[in-house]
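A protein chain is absent from this complex, but the other protein chains hold their places.
Chains here go by letter, A and B, matching the order in which they are written, and residues are numbered from 1 within each.
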Amino acid sequence: MYGKGILEGLLVTLKHFFGTFIDDIRKGRKRYMTDEGVEYRRSKDVKGIFTVQYPEERLPTPENFRFVPFLVYDEKEDGTNEIRCTSCGICAKVCPPQCIWIEQTTNPKTGRPVPEPVKFFIDIDICMNCGFCADFCPFDSIKMDHYYEMASFDRTKTNILDLTKLSKPASYHAEIHPIHFAREEEIRRVKEQKREERRLAKEQRLNKFKSE
Amino acid sequence: MAEKNKITVPDELKSTVAVTDIQEVFDGNLIEKAYNWGRRNSVWPMFFGLACCAIEMISTAASRFDLSRFGMEVMRPSPRQSDLLIISGTVTKKMLPAIVRLYNQMPEPKYVIAMGACASGGGPFKEGYNVIAGIDKYLPVDVYVPGCPPTPQALLFGLMKLQEKIDNQKISETSWYDKENAGDPIPIPVLGPDIMDPKDFDKIRKQAKG
Partner (left out) sequence: MNEIAVVKSELEIRFPDAVRKDDREGFQGYIVEKESLVEVATALRDDFGYDYLTSVTGVDYIEEDILEAVYHFYRSTGGKELVLHVQTPRNNPVIPSLYKIFHGVDFQEREAWDLIGIKFEGHPDLRRILLWEGFNGHPLQKDWKEAFYVEEKKPFDNRWPEGKIQQIEELNKFGKNVRYPENFHDPESWKPEHEDLLYAGLLDLAEKTGSGLETDHVVINMGPQHPSTHGVFRMAVVVDGETITALKPVMGYLHRNHEKIGERNTYIQNIPYTDRLDYISSLSNNFGYAMAVEKLLGYTNEIPERAEYLRVIMAELTRISNHLWAIGFLLNDLGAYFTPSLYAIQERELILDIFEEVTGARMMNNYHRFGGVAKDILPDAMKKIENLVLDRLPRKVDELDKYLTKSELLQSRTEGVGVLTPEDAINMCAVGPVLRASGVPYDVRRADPYSIYDRFDFDVAVRYHGDTYDRYLIRMDEIHQSLRILQQALKDIPEGPILLRNPYNIKAPKGEAYGRVEGPKGELGFYIVSDGTSNPYRYHVRSPSFINLTGLEKMCVGQKVADVVVILGSIDIILGEVDR
């Protein structure tokens, strides 16, 4: 019969249309504005309405999510902040569109480079959110942010990130990347432990040497 | 007095209530409020995709993020019927004359959103020989949305920024009712040995002579 295919197709649309209401009745108020509701709407069973109503509801950002990079600083017990970056320059070298600028200084007395950047810029109008800087940084000091609400009226003021805008505390890093943070801390702990052991062993040897 | 007449609105209804203070009605701000409220909730973007960001723009319009919640679902392919030009991707020299022409054809009031790194400042392809380092060198841009690509939610945030901008515009100051200063159309660049902006012709001539 001519037109049968169309009718069958229309039935599919109809099913989609009623799916929302059936689901609404079944789930009640829990369906909207709750985490559970959002989770349901991205699960395999979702029927009917699919919309996540930003800004009231948000899709959760997965841990691996990357937007623009930020620099991590550690909050010391004495209240000072210590930026982890040593201005080694690896991120600037690996960055594909070359949007990282790092200024390094040398200590006038020793002539050796100071392990801290004087200036650090990322131009997010060039950055391609690739995550290479975070992947290759050997000191876990640059990470990819989850914060994406960055629209602005004037890009000259907001879109070149400098050291102040880039720096975020390690606690923030721990909050958005719990798994990675735990892994990094573990590695660091093991390293510290090894160093400590080595130091102790050395001391012992020295003591032994002295006592002899 | 002002405090007394103020109506407290619960947060989730803020976006739907235009007037919260009776005083505003007496001040004559109501027309402006209504005018802006009408405009902010019926911004029609142009159905115009340039590059990768366009895919995210389409995703934003599709069912998961659903632009129609903002009254923006009517994507018009014709510039004559649209209010908002979303520059969604890399602007190349070859495409630039067409974009400027499209912009000139849009009726006032018109807005431009530079979506993504490419449209704002050149993006990862900035160094390329056929890429324009930011559409704002040619068109006035209202909102910049960084990201490569901005996720649909980031774009939605940009659109909300635009609504904020519309909210703050005053009828008395807008340029589009001003017959004298309506503004000239933007000169359309020419494809020569490289792109040539008519505004630059003098400079080019000088350089060629010197």
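Everything below uses one rule, namely that a residue touches a chain if its C-beta (ideal position, glycine included) is under 8 Å from a C-beta of that chain, and two chains touch if they have at least 3 such contacts.
Small disclaimer: the values here were computed from a predicted structure and weren't measured.
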Shown chains touched by the chain that is not drawn here: A, B
Residues of chain B in contact with the chain not shown: 47-52, 54-56, 58-59, 62-64, 77, 89-90, 92-95, 98, 102, 121-122, 124-133, 137, 148-149, 151, 190-197, 200-201, 203-205, 207-209
For chain A, residues in touch with the removed chain: 2-6, 8-9, 12-13, 16, 42-45, 50, 62, 64-66, 87, 89-90, 92-96, 98, 100-104, 113, 119-121, 123, 128-132, 135-136, 144, 160
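FYI, only the chains that are shown with their structure count from here on.
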Touching residues (chain side chain B, partner chain A) in the complex: 12, 63-66, 69, 114, 117, 120-127, 134, 136, 141-148, 150-154, 156-158, 160-161, 165
Of all residues in chain A, those that touch chain B in their complex: 50-56, 58-59, 67-68, 96-97, 123-129, 148-155, 158-159
